[in-house]
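Structure first, then comments.
With one protein chain withheld, the remaining protein chains of the complex are depicted in position.
All chains are identified by letter, namely A, B, C and D, in their written order; residue positions are counted from 1 within each chain.
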Amino acid sequence: MSKRETLLEINNLRAFAEKTGEPRSQLVNSVNFRIDKGEIVALVGESGCGKSVTALSILGLNAASIEYESESEIRFHDENLLQLSDRKLRKLRGNDISMIFQDPMFSLNPLKKIGKQMTEALLQHKAADVRTARQDAEKMIERVGITDPKRQLDNYPYQLSGGMRQRVMIAMALLCKPELLIADEPTTALDVTIQAQILEIMKDLQQELDVSILLITHDLGVVAEMADRVVVMYSGQVVEEADVYALFEQPLHPYTNGLLTSVPTLEGESDERISAIRGTVPSPQELPKGCNFYDRCTRRTDRCKKEEPLLTNHGGRNVACWHPVVEGVKDDERTAIRN
Amino acid sequence: MTGKEMLRRFMRQRAAFISGIFVVLLIVVALFAPWLAPYPPDLPNYDRVMAGPSLAHWLGTDELGRDVLSRLMYGAQAGIQAALIAIIIPLVIGVPLGILSGYLGGVFDEVFMRIVDGILAIPAILLALGITAALGVNLWNAMIAIGIVFTPQFARLARSQTLQIRSEAYVYAAKVSGAGAFWTMGRHIIPNISPPIIVQSSFNMSFAILVEASLSFLGLGAQSPQISWGGMIQQAYSLMYMNPWLILAPGVAIMLTMLAGNIMGDGLRVALDPKLKKV
Amino acid sequence: MFLRFLTKRLLYVIPMLFITTFIVFSFILLIPGDPALAILGENASDENLAQLRAQLGLDQSLLVQYWNWLTSALVGDLGESFFTGESVQEAVFSRMGITFQLVTTAIVIAFVFGTTLAIVSMMKPGSWIDEFARLVSTMGTAIPNFLLAMLLLAVFSLSLGWLPATGFISLFDDPIGFVRSVLLPSIALGAVGMAQITRHMRSALIEVFETDYIRTAFSKGLSVRQTIFHHGIRNAILPVVTTVGILYGNLMGATVVVETIFSIPGIGQLAVDSIMQRDFAMLQGVVLVMVVIIIVINFATDIIYSLLDPRIKYE
Amino acid sequence: SNDERVGATSEVKEHEKVIVAYSTDLNTFDPVFGSAGSDHSLLYPLYDTLVSFDEDLLPQPGLAEEWEYLNDTTLELRLRDGVTFHDGSVMDGEAVAFNLERATSEESYISDLNAVESVEVVNDLTVRLHLQYPDSSIVLALADRAGMMVSQEAIEQNPDQIQRAGVGAGPYELVAWETGEKLTYRKFDDYWNEGEPKAEILEIQVMPNQMTRMNALQTGEIDFATSLPAGEITSLSDEEKFTIVEGSAVPVNMLYLNIASAPLDQKAVRLALQHGIDRAALNEAIHYGQGEGAYQPFPSSYWVYNDELNNLYDPDYARAVLEEADLVGTVVTIAHYPEAYDERVIDILRHQLAEIGIVVNGQAMEIQAGISAYFDEKSVPSFMSRWTGRPDPQMTMTMLYHSTSYYNTGSYSTEEIESLLAEAAGTIDNPERRAEIYDEINRIGLTEEAIFIPLTFQPDIVAMSTDVKGYEPNMLGKPKFQMLYKEP
Partner (left out) sequence: MNEPLLEISGLKKYYPKKDGLFQGKKSWIKAVDGMDLTIGKGETLGLVGESGCGKSTTGRMIVGLEDPTEGTVSFKGNDLSRVDKRELGKQMQMIFQDPFSSLNPRMKVSDVIAEPLRLHKDGSRAEQQRRVDELLERVGLRSEHGRRYPSEFSGGQRQRIGIARAIALSPSLIVCDEPVSALDVSIQAQVLNLLKDLQKELGVSYLFIAHGIQAVKYISDRIAVMYLGKVVEVASKDELFRNPKHPYTESLLSAVPRPDPKLRGRDRIILKGDLPSPENPPSGCRFHTRCPKVMDVCKQVEPSLQVTRDGTYAACHLVSEAEMKQPQEA
């Protein structure tokens, strides 16, 4: 695989929320990964593991109550987005990096016509006049497969179905031709048949516009269909990062492994029991000292309880585990990627 | 969510907690007014008319030389009792009717809600005024009137809450197991609509004190020898030129109580709302 | 479409008017005190009383009285005052005109200041203005309007002499006089409203700011100000529209006290007087007109709401 | 329309317009309907009366320049010449007869002329009243409603119209009546008394609340305010902007007693009330000494006042009477108005009477409810209210003491009192004798029978800005605003 230019690099992202009278909760704890140009990176993990917090921190859109540790870094074109002034960040948003959200039901302002909402970013960044902006918008929503775009632009969101709205969201996000699109569970709220449509459109557009995508999901099927590379998160941490083929071929982290085996497949014999991961995710307020996955892991040892495994290079892939599913690399050969 | 948990969540909100303490203190003062008050509240002393604050009379004396602090304490008694009456009536009449209306639906609901809307269209104070005129002028009647005025509000709240709870999955679960109307209302609806109603009660209790004061100001509330803050303001207003300060004590008392009631209501809302806490 | 929506709403109003007026009618009969006796005073002989009662229609049953009232009310005749003989509709309309101007001014003040305060506090969270907005929204609901009225009166009229202490001048007669005469009472009336509106607008804005579409707006690179003005206000103002509708009713009631203090000959005073005097014909008219106004206001808020929110279709 | 006329008045110069704040509105401008004692001040500017009165409530010429009893039952009135009504019709004997007959008719609410049997028009300027029986109060009754002359033409044209817009022969014409708000009068150009009235426009604003009247005066929105609170007024008295006039008048605050109902059917309870209340202390506490304690229905400056009946307060006696009748602890329910002033009085009474063994149970009722409950339903035994007074003491005495009087709710009197009342009625030309008779009635009625309990005379306080002139207080307590004017 040819080495591509890195577009975005997240180094040691640590975010926490503190409310008076409540224990500090560590929402994201050591997240490291990068996104290359023209690449689709999937960020997977269970609900609450910090996917959205991570994604929102890229654009500085997290709630004001969420703070970052000082060593956290999100590099984009040689700038640390976490340190960027609000004005500069605003120039970036919607222009270089845009984002679509999980629920198309609520991502559009219900009181504004589609057209108005779509052209907003264009008018903000591209100094376009209203007419050309509208023409651009028409072209774009036609591209995402909406017929009769002229009329649709004059509709209100409630007049559109969920699938249509998500198309509109995608069109809107790509209107300024950004370098990076962050899609936070773009299809979770949709039916499978609609999901297939949307994913197809995303893939087509990604190729056409050569945009990088950070695709957040918890559906491994979607990951397998879409991603070039996969980042697996568990309880605020990246536990594994690998090329999509390699990951599905042989997951290294017991958690990734568990995830893959706990989904019943459509092929194969159907009567076999699925092997579930036991237990539940620890709450962000009371993370264990060692490995966060300790309680649920089948491969755990005492060491896991005491020492936190860091993300380390493991035969060309990164994994944060003392006892990866495939052993063979001695401890001292591991090189810490970051701490 | 347990009661203890709610209490803890309530106490964690500082303003609400302080308000809560204020209300508790007020209740204590009201309950023990006969022991706490330095003077009988209606004992005139023509030698010390409208005196300013002094060691003997912390808040001074009124136009008949009565001790303002003592009157304030007894006024708290009336205020608390009265606010309770104004809440109990809608709780006893409005809430059950609202629950029934919401639960049964259909024609009963239609008719009942039309009547409720009809009453709600009449401005509250005006309605209270009319009812007080009908019942006769005194504090209790004013409070009964306020209670009646609050009744449709509570009925409406109870109804809308019932409608909401009625379609929660756990109610369906109970129905699947064969629960009837009584069971459902008793075990599921009433416990779950209580928090908003408690919150509303907290707001309305302070509102009751305000309405009582308004009625008293118009001469339709407390009458001597009943002592209420509203009545004290009415008296003080008629002496505004001679001694404007007489309005201050009852005025501040009303304001603080309403403030406490409102803040407490907000605090209760946060403390009792299960939605604000997941897992 | 719109017409049908209107007629539907109007048809909904009719039973409500029946119910309300009937409730008022029944209440009135519960009020002790005989207007005939009050009018005749020491001249009350049995014959005189009987004659006057017949003349006032008080000798008939509740339903008959209600029916008579209703049939004349339907053709626009609300009868005559028991005491002064003046036409009820004339009296009520002229008083209502005054109160309406007063209450509307109060609402406008409350709305303009309340929403502005909320918006500014949202733009600068944690700033002094934010703290001030919070203070206003809690304190404002706790200060009784009559107390505020007395305070304003004492300071701005009696001590400083800046504004008149009594009376009302219509906007249409003398706009400057109107402002001077209406300022203190409408502030006294509107303070609670302002607090409520600030509070509701603030929490609505906060709520709106947690929605995905606001995040979407931010993700497009809009500034806080742009987001508030292009996306926040319109969404947040929806619940406030309802609040304003309710406020109209509340303030209409509150005039009962404030008008007394400022000696404004509005509907509130008329209401109190007619209750005290047992002028049932007048009282019935007063309540009817108040209720109609309140219903019309609610109706108007519905329409404003539906204009602001395209989701509400007139179906 | 009204509006246009109101508009026209605004062109009048500032100093030609007098604005008065008054406590109540009236119900009708037709003098024969309506019963409130507070109406007179609003009627006087419009209607001149046949007889007038001076500040001591002694009769003075009015529209009748002089009068004379031809015998005990015939009163002849000689009318002023050249008087016209506002509508231009002539005020003559016919008009007087028409008005007096109207006042004595069935429908009229006026009972002061019950003694009148017929009215005879002798000529244009002479009218005779033929009485069924002698009545010493007739002359001053003609200074009251009964003497207010209304244009016959106006009544005949539209009798209902008079109710809302009176047409009289007084110094002012009515311009507009905005019910409950204000009344606007304009100077009547053809008024018989040249040079009167002096102000072009008289505006009377209705302000029921005494604090509002004070406020409006303070800020200069009005020129003249009536019935101001004692005590409060002292805070205005320092200022040079205001003239304050304090007078005494006949209206008396009192406890009406329904002697037919328990426990007031017990004479001991009534006597205890009568002797157990310290009027001086009461007056001191509520009027700050500015009024007068009342042990009889007449203030000390009135011509029928009895010097000897000046202090009945004797708590020992009161207690003794109660103890003797074994009635210590009796509860007396007193209805009163729900106003700060009344409540204060009740509070003081409660304390004073507790000393002698009577428990006061105050029961607040709004005006109409109180009147109904006490006078009609008779559901409360006692009522604290005000006797608004009448021009002639005979009227007051009859109404308070006679068993057939509406105000004597228990219909209780003694033969002696009633025969004394009849004698006073017949004492037409001997005021001293009348005063003696009243002394006797009051002595029996108050100290022995305690038919009612007089409490205090409220000070009659008015205040005006210093440029207002012409005010003359009168003992009736019903000011004539037509005499007010401003110095340019």
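By our rule, contacts are C-beta pairs under 8 Å (C-beta built on N, C-alpha and C of every residue); 3 or more make two chains touch, one makes a residue touch a chain.
The model shown is predicted, which means the values in this text are computed figures rather than measured ones.
> Please identify which residue in A:46, A:73 or A:142 touches the non-displayed chain.
A:46
> Among A:191, A:210 or A:307, exactly one should touch the missing chain; which is it?
Residue touching the absent chain, from the options given: A:191.
> Taking the full complex into account, what residues of chain A touch the chain not shown?
So the residues of chain A touching the missing chain come out as 46-47, 161, 163-164, 191-197, 199-200, 218-225, 227, 244-245, 248, 258-260, 262-266, 270, 273-278, 280-281, 296.
> Which parts of chain B are in contact with the chain that was left out?
On the side of chain B, residues 1-2, 168-170, 172-180, 183, 187-188, 191-192, 274, 277-279 touch the unshown chain.
Note that only the chains that are shown with their structure count from here on.
> In terms of C-beta pairs in contact, which of A-C and B-C ranks higher?
Ranking A-C and B-C by C-beta contacts puts B-C first.
> Which chain is most central here if centres come from C-alpha coordinates alone?
The most central chain here turns out to be C.
> Which chain maximises the distance between its CA centroid and that of chain B?
Most remote chain from chain B, centroid-wise, comes out as A.
> Hey, how far is the Cα centre of chain B from the one of chain C, in Å?
About 23 Å separates the centre of chain B from that of chain C.
> From the C-alpha centre of chain C to that of chain D, how far is it in Å?
39
> Which integer distance in Å separates the CA centroid of chain A from that of chain B?
Result: the chain centres lie 51 Å from each other.
> Which positions in chain C are in touch with at least two other chains?
31-32, 260, 275-276
> Which positions in chain A touch two or more other chains at once?
Correct list: empty.
> In the complex of these two chains, what residues of chain C are touching chain D?
Residues in contact with chain D: 31-35, 37-44, 81, 83-86, 91, 94-95, 153, 157-158, 161, 164-167, 260-263, 265, 269-270, 273, 275-278.
> What residues of chain B sit close enough to touch chain C in their complex?
114-115, 117-126, 129-131, 133-134, 136, 206, 210, 213-214, 217-218, 233, 237, 240, 244, 247, 251, 254-256, 258-259, 262-263
> Quick check on the complex: what are the chain C residues that touch chain A?
Touch list, chain C to chain A: 125, 211-213, 215-223, 226, 230-231, 234-235, 308-311.
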